[in-house]
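Inspection log for the structure reproduced underneath, given as structure tokens.
Omission of a single protein chain aside, the complex is shown with its protein chains in their original locations.
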Amino acid sequence: MATAVAEASVGAGLRASLTRNRRWALIASYASLIVFVIFFLFPPYYMLITSLKTNKEIAELSTNPWIIEKGITFQHYFSLLMDTGFPIYFRNTIIVTICVVAITMVVSILAAYALSRLKFWGAGVLATGVFLTYLVPDSLLFIPLFEIVGALGLLDTYWVLVLVYPTLTVPFCTWIMIGYFSSIPKELDEAALIDGANHMQMLIKVFVPVALPGIIAAMIFAFTVSWASFLYPLAYIFTEDQMVLTVGTVTTLIKGDVFHWGGLMAGALLAAAPPVIIYAFLMDYYIAGLTSGATKG
Amino acid sequence: MALTKQTRRRFLKGAAATAAFTATAPYIKTAYSAGTLSLGLWDHWVPGANDVMERICVDWGKANNVDVHVDFITSIGNKLLLTAQAETRAETGHDVYCVPLWLVSMFRDSLVPLDDVVQEIESRHGKLVPSAWFLGNIDGVWRGAPAPTGSLSYANVSRADLYLDHAGIDLKAIFPANGDRDPALVDSWTYDAFLEAAEKLHAAGHPFGAAIAPAPDASAWLSTLFTAYGVKLVDESGDITVDSDETREVLDYLSRLTQFMDPGVYAWDDAGNNRWLISGTGSAIFNPPSAWAVAKRDNPDVAQHVWHHDAPRGPAGRYRAATPFFWGAWQFSPNVSAAKDLFLHVASPEVVTEMLQASQGFDLPLVEAYYESNDIWSTATPPDGVLYNYPIRGDEVQSVAGYPAPPEIASAIATQGVFPNLVARVTQGGDSFDDAIGWAENELEGLMRG
Partner (left out) sequence: MATTIAIDASGDGTLTQRSAFWLFMRRKSTIGVLMVLPLLAIIAGLVAYPAGYSMFLSTLNKAETKFVGFANYLFLFKRETFWMVVQQSIIFALVAVVGKAFIGFVAAHAVNTIPTKGQRKWRGMMLIPWVIPPALSTLGWWWLFEPTYSAINWVLAEIGVDAIPWLSDTFWARFSVILVNIWIGAPFFLIMYLAALKSIPEELYEAAAIDGANAWQRLYHITLPMMRNIIAITVLFSIIVTFANFDIVRVLTQGGPRDSTHLFATYAFRVGIESNDIPLGASVSLFMFPVLAVLAFLILRNVRKRAMEL
């Protein structure tokens, strides 16, 4: 193209100026990255520092709050794990999250396949409807849901979260999957249909493997939502052995007008660990899946 | 569904009353009772208090052949209230539920009448405190029985050393840890004296601190101040009476007082004043003994100078904000008779005393006579006698934010934070008194919805 011609004719002078521009761009980039990383990481850093201070130092006003001056203590972590329901909350959160992710994926993959490939009557309207669901905030739903939850006998069990979290995850995940499935060439289905596959086989053998990055992205999304959700457990769970991490950490460690800051921060950091690990390993899929869902939807 | 709430009420009063008066006899299972009772109780902040509470209830259950299950629900994030909403709407959950402060009035349609129980408690142990009557007895019907834990009041909590050094006021002499008060000295403890001291302490770097923010503590201390100046936002008959000379006077007082307070008070939550005192900066707050108790753990140097005592006196009297806690029984509960038995049991002096010990004096009994019969407040230390004046010992009158408006409106005044909002409009937002009062009138009108 034009590039080759231009490069040949202009030659070394241009390359030098490009290098100079590149150097400035690099400096500017690193400078802004450092600023951003400080902005993004100073709160978690402070949480970590606080979680390692003694109660006395946390209550102290004369010391530098950003460093530990009076000795590191792991007391807050120990008492969180030994004396509180934290391990139970952790277990419950894991159970809830696994169930929600599984339900979400089954429901949204099935629906996305039907909506993107099986053009039945009302499919278009339904796709729009799924989209609109995303607009209904949980703060509107949680009060009427009390009665449904109560009628099902699920109030104050973590299974209620398995029931209601999909309302937060399914619409978006279906949307990601519709985007992904639409990007799969139609020739693939045709080939599979010639081979005599039915729709279920085609979905499992052809679509799922091809759309794996999208599926992983949707799973991470569902995971994040059900791991971090606050309002539903706040409203529906009140027994210690049914509690999940977000609400449990707050309610265990704030007693009346007494805040156990060290423990709160320790709890927040421990609660954040599983998502951090998952993102660290699967982020590339997440990015690929989300963006293709968003751009190709 | 909600429309038929009234018709679905179960009037168990007759059957339940019989059970209530046979409390000393072994509990007899009725057709209604499945022999189980689940309790949703307030999650106590004092370590160990929950365990004692649970043991008392379970032991009672064993003795009476009732299978008792206890859950402790925190009031943080208004979870206690949220859970009450959840259970009454879902019509399932606990049998017995802790309903502090306004919750009795809010859930009056879902709570079983407890006239028989409370009358029996009063006849056995003596009269309940006035705030309990105001909050637990709705339209002439008791819907809450006194809870053995949780009830608190907002004492004036001061650093006696700082007051002595910087303001020349010896609080320990005015409010000694025994019955020998000098009335003249007590009379000198007025809001004007308080303001004068606040100025000096502010100058010395130790300001007074109290929340003027959407937190229950803020409504508590501000409402007592307003009441001490004779202000009623809404009167007994439900008329809006905020537009008065008294209101202007108290707003004027507060615009002077807030000059000597930390600007952070507009963002304090209920723990803001605790941290203020514990940090060693603050000289005075209005609070139950929790601030002192935590200071004992985290900053003993501060704790040993703390003194709990009476609120200052205003032109219309001396008031102390109170937050009584009740237990109620939901109407959907199949075991109301057992619940009533339990209410009687936990109101006994033995249980209340045991809980007082467990809570280190934080809980105030709702039966007036119990104040005299317990020495927990005289023996708390350091310093010796720090809690003696935590129960009302002098001429203080209990008050509740929003009193004396009808409970429905008073509770909205408290929960919507009308007091702190009105004050902050003037002292922080710079509104004129008239503008702020005009806003309050509009807001109060909005709370009148039927």
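Points to keep in mind about this one:
Each chain carries a letter (A and B) given by its place in the written order, and its residues are counted from 1.
Criterion: a contact is a pair of C-beta atoms (placed from the backbone, for glycine too) under 8 Å apart; a residue touches a chain by one contact, two chains touch by 3 or more.
Treat the numbers as computed from the prediction; the structure is a model and nothing was measured.
When you scan A:P87, A:G129 or A:G153 for touch with the missing chain, the hit is A:G129.
Only one residue in the set B:Q119, B:T190 or B:S279 touches the chain that does not appear here, and it is B:S279. Screening A:P87, A:P137 or A:G153 against the full complex identifies A:P137 as the residue touching the chain left out.
Taking the complete complex into account, residues 2-3, 5-6, 77-78, 81-82, 85, 106-107, 109, 213-215, 262-269, 272, 275-276, 279, 281, 411-412, 415-417, 420-421, 424-425, 428-429, 439, 442-443, 446-447, 449-450 of chain B touch the chain not shown.
By the touch criterion stated above, the residues of chain A touching the omitted chain are 1-3, 6-7, 10, 14, 18, 21, 25-26, 28-30, 32-33, 36-37, 39-41, 43-44, 46-47, 50, 61, 64-66, 106-108, 110-111, 113-115, 118-121, 123, 126, 128-141, 143-145, 147-148, 163-164, 166-167, 170-171, 174, 182, 189-190, 193-194, 199-200, 224, 227-228, 230-231, 245-247, 249-250, 261, 264-265, 267-268, 271-272, 275-276, 279-280, 283, 286-288, 290-291, 294-297.
Going forward, only the chains that are shown with their structure count from here on.
Chain A makes touch with chain B in their complex at residues 55-56, 58-59, 61, 143, 146-147, 149-151, 153, 155-156, 234-236, 238-240, 250-251, 254-259. Residues 1, 40, 43-45, 71-77, 79, 82-83, 85-87, 89-93, 217, 269-271, 273-275, 278-281, 287, 290-291, 294, 297-299 of chain B are the ones touching chain A in the complex.
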